[in-house]
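A single protein chain has been removed from this complex, and every other one stays in its place.
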Amino acid sequence: MDKVRVGIAGLGRLGKVHANNIANKIKNAELVAACSIVQDELDYAKKEFGVKSLYTDFHEMLKNPDIDAVAIVTTSSEHCWQIEAAMNAGKHVFSDKPLGVNLEECLQAKAAVDAHPELKFFLGFMRRFDPSYSYAKKKIDEGAIGKPYLVKATGIDPEATVEGSIRFAKNSGGIFLDMSVHDIDLMRWFLGADPKEVYATGCTFKHPEFAEAGDDETGVAMYKFDNGAIGTIHVGRTAPHGYHIETEIVGTEGTLRISPVPEKNLTMIYNEHGAVKECIENFQIRFDEAYRIEMEYFIDCVLNDEKPSVTVEDGVESTRIGFATTESWKTGGIVKI
Amino acid sequence: MDKVRVGIAGLGRLGKVHANNIANKIKNAELVAACSIVQDELDYAKKEFGVKSLYTDFHEMLKNPDIDAVAIVTTSSEHCWQIEAAMNAGKHVFSDKPLGVNLEECLQAKAAVDAHPELKFFLGFMRRFDPSYSYAKKKIDEGAIGKPYLVKATGIDPEATVEGSIRFAKNSGGIFLDMSVHDIDLMRWFLGADPKEVYATGCTFKHPEFAEAGDDETGVAMYKFDNGAIGTIHVGRTAPHGYHIETEIVGTEGTLRISPVPEKNLTMIYNEHGAVKECIENFQIRFDEAYRIEMEYFIDCVLNDEKPSVTVEDGVESTRIGFATTESWKTGGIVKI
Amino acid sequence: MDKVRVGIAGLGRLGKVHANNIANKIKNAELVAACSIVQDELDYAKKEFGVKSLYTDFHEMLKNPDIDAVAIVTTSSEHCWQIEAAMNAGKHVFSDKPLGVNLEECLQAKAAVDAHPELKFFLGFMRRFDPSYSYAKKKIDEGAIGKPYLVKATGIDPEATVEGSIRFAKNSGGIFLDMSVHDIDLMRWFLGADPKEVYATGCTFKHPEFAEAGDDETGVAMYKFDNGAIGTIHVGRTAPHGYHIETEIVGTEGTLRISPVPEKNLTMIYNEHGAVKECIENFQIRFDEAYRIEMEYFIDCVLNDEKPSVTVEDGVESTRIGFATTESWKTGGIVKI
Partner (left out) sequence: MDKVRVGIAGLGRLGKVHANNIANKIKNAELVAACSIVQDELDYAKKEFGVKSLYTDFHEMLKNPDIDAVAIVTTSSEHCWQIEAAMNAGKHVFSDKPLGVNLEECLQAKAAVDAHPELKFFLGFMRRFDPSYSYAKKKIDEGAIGKPYLVKATGIDPEATVEGSIRFAKNSGGIFLDMSVHDIDLMRWFLGADPKEVYATGCTFKHPEFAEAGDDETGVAMYKFDNGAIGTIHVGRTAPHGYHIETEIVGTEGTLRISPVPEKNLTMIYNEHGAVKECIENFQIRFDEAYRIEMEYFIDCVLNDEKPSVTVEDGVESTRIGFATTESWKTGGIVKI
């Protein structure tokens, strides 16, 4: 095999990004099939990427023998059964995060992955592949900050897109399930440990619609890890300056801080406001490169028969921790994980 | 009265700073007396500042009718009774923080202050007077970030002075009582609210001596406030880069971040390490100006008969919260305040 | 035509970058031929990109009717005649900068380009396509800084690669011809004007080998523009921190500064040196994206029959100005352009 032939399921906002990467930016990949229940998305795949095999039924796509791997970029609630079905059909699987929307189905997906060690499974924790994040991990592995023992993670969506968040609030599963899974994964990745206890809370000061929907605008959580390390997460939905993803890793010999200013690029403007760094608008721009690099990595794993570094366990654990965090936020108590 | 005549008690590391400010940098103040149980400190006061009235007994100093105000910069455990004695002797009082080492004596000191509305009492939360912090408060009061609802406070002592911290660990009262009182005060000040619940923990990864002494090297705490706001505190003792005090205030319309880089000055050096901002070594340098400004402010309050903005209640509450935090850290549970 | 079939001439350090972009990263381009006098480079093209048509003679490659465009990434002294030959053979031309090594051949190349308005010619001033630079230009065009009237350009190669510069010093044509052509182009582009006079000088303080070779380690030049604007250029070869490209554009309503810290990525490390931003090592990393984007742009111009924004005149003028700058540096006098 010198090219991996991919069928994509789901061509929404992020699906289009992945499809474009597969079709146009990764030399060892080919986009050969697309599946969606939305006709526009199939038309898009045909027109933009010349995809010929189009499906409205995921199972039908899996029957196509010319597909080596599937990229699952559907609604979160579809991920688990699609992973299982794809694995059972002998396809390598790239699944967007989160793994699933409850622990049970995650464990079922894990069982399917475990049952097929001959197939590659990759979960789209793309932040790990962002050049700044992967650089930070490399520095840590090289010992640049000694032993890491505290991670402070921040993830705030832009106020500019808050309308969508408000509409989605009733069905978001709560701010922690909706927003903190990347930060949870980063904490585990950087600390090399698992949280054993969480205390979480939330608040809503700007848009009462969140509270009215039983959700919150801002969430803060604190974790004790099994190796004695500590983590904090701050997620929010109303950053006026843009899309703010920031992570700090404190170690015995130094501290790494990633993106304290979510700068749009290397330009600074001095004007009547002062010295201004304009900020990144949204996740697509912030992680554009990471989305490409993670897919490239998945394709390389398939071609080189290597087990991906992001595993189904990472998906299970981040979901488990997300649910525990949500429980603490809802009950107000400490939750053991 | 056109000058306030001050007697100082305690001329240790910080006492010397205050004495110098009173004697040399504040035009409406005069350093007329000094009290210490350490002969060297009295000699220093005489030689450096020409102080003529020297005492080894605090009560004796209070009998001096030529003293308008006392500056208490003694060991924390002496603050409360000295405040009470000074108030009863008719002196205005500037006391270094913390107010006291347990809640009972704090309340007793408060009673003494309340009993003397004709006298000024000021507690040395100097960070409020640092130009960057007071500017941030002014911006918030002007509405620059809307309604503040989250404070993230960080305070880390330099690794360079860790030996002293280790020696003191057994008697520090724990990292939160020792280090977080300023951050607690800042949270209350910026949020205009009081915490009602705390969850705290700590860890020790670099210097096991802290854990051996029943203390910790790093502490992290999370607070729910009575108005729905949230706070987090991260204190530590081993910053390799210097003295790191950073505070972030998140509001509905913007975020203020104070000193993410504890830069020594406005110089950056480009060298083989990269683009480097050298960092501030210690609290004396970081808050040099704040110590002068807060004393100037106290003196002005005395001269202009104005009630200081930092009150004995601020001292009582920060101590109360410090103890609750410590209890959570020790017990592992949530503590109501 | 839905794909542009490209033959590349020269597969050295930068040639490999362009070849990889054409072969793997640009969907509407195909790398169909390669020409080099170095057998290893031809082998590389065959092995890495599967190029089948390999030539040691540029004229032979031009005879290939299956080539739509040529990318000229040969030694500077070969550019002009190759441009001319390619144009006359009916090929679109992408040429790396500089246009040529003397004004006469530049004008001859220009004549060839002018004689073939049906063919696209593009000169690789890739900085214009770097996201930060193109963003700055967009901001200026939108009026963000009013009327620009001063450009301060800096370009310093890393000390880490100084050995190569020293070896090349005798044949570099002098630091200004070797290093300032991008900065000259940026000044013209941002100011929308041409310099009419230059005053330049140089010095050598670290590596005497430069002076011994009749070259200099550092060059500084100042320009008066025909519209009254001003420009300064600082080029050098010995930045200990990495590859430092910085440009400032001052306008009547504000100033834009691009890349004052040539940061490697969004990570900052706090360690015993202070708060450190590690810096970019070399031009390949700094302008990796720009090289891809400029080639994409050239391909799009060919496909959409649009005249590229970088023109042969830009090449002629930057060369003319580079020579004038060199003359001033050598003679010590003011040189009219």
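Which chain is which? They are A, B and C, in the order written, and residues in each are numbered from 1.
Heads up, the rule we're going with is that a residue touches a chain if its C-beta (ideal position, glycine included) is under 8 Å from a C-beta of that chain, and two chains touch if they have at least 3 such contacts.
None of these values were measured; they are calculated from a predicted model.
Of the candidate positions C:241, C:264, C:286 or C:320, contact with the unshown chain belongs to C:241.
Contact with the omitted chain, checked across C:254, C:274 or C:308, is made by C:254.
For the options C:107, C:222 or C:303, the residue in contact with the chain missing from this view is C:222.
Within the complete assembly, residues 23-25, 27, 131-132, 135-136, 139, 144-145, 253-260, 263-272 of chain B touch the chain that is not shown. Mapped onto chain A, contacts with the missing chain fall at residues 239-242, 244, 261-264, 268, 270-279. Residues of chain C in contact with the chain left out of this view: 146-147, 149-150, 152, 199, 201, 203-206, 218, 220, 222, 224, 228-230, 232, 234, 236, 238-241, 250, 252-255, 257, 260, 333-334.
Keep this in mind: only the chains that are shown with their structure count from here on.
Farthest from chain C, judged by the mean position of CA atoms in each chain, is B. Averaging Cα coordinates per chain places chain B and chain C 56 Å apart.
Separation between the centroids of chain A and chain C, computed from CA atoms only, is 38 Å. Spacing of chain A relative to chain B, judged by their CA centroids, is 42 angstrom. Chain contacts: chain B has residues 239-241 touching two or more partner chains.
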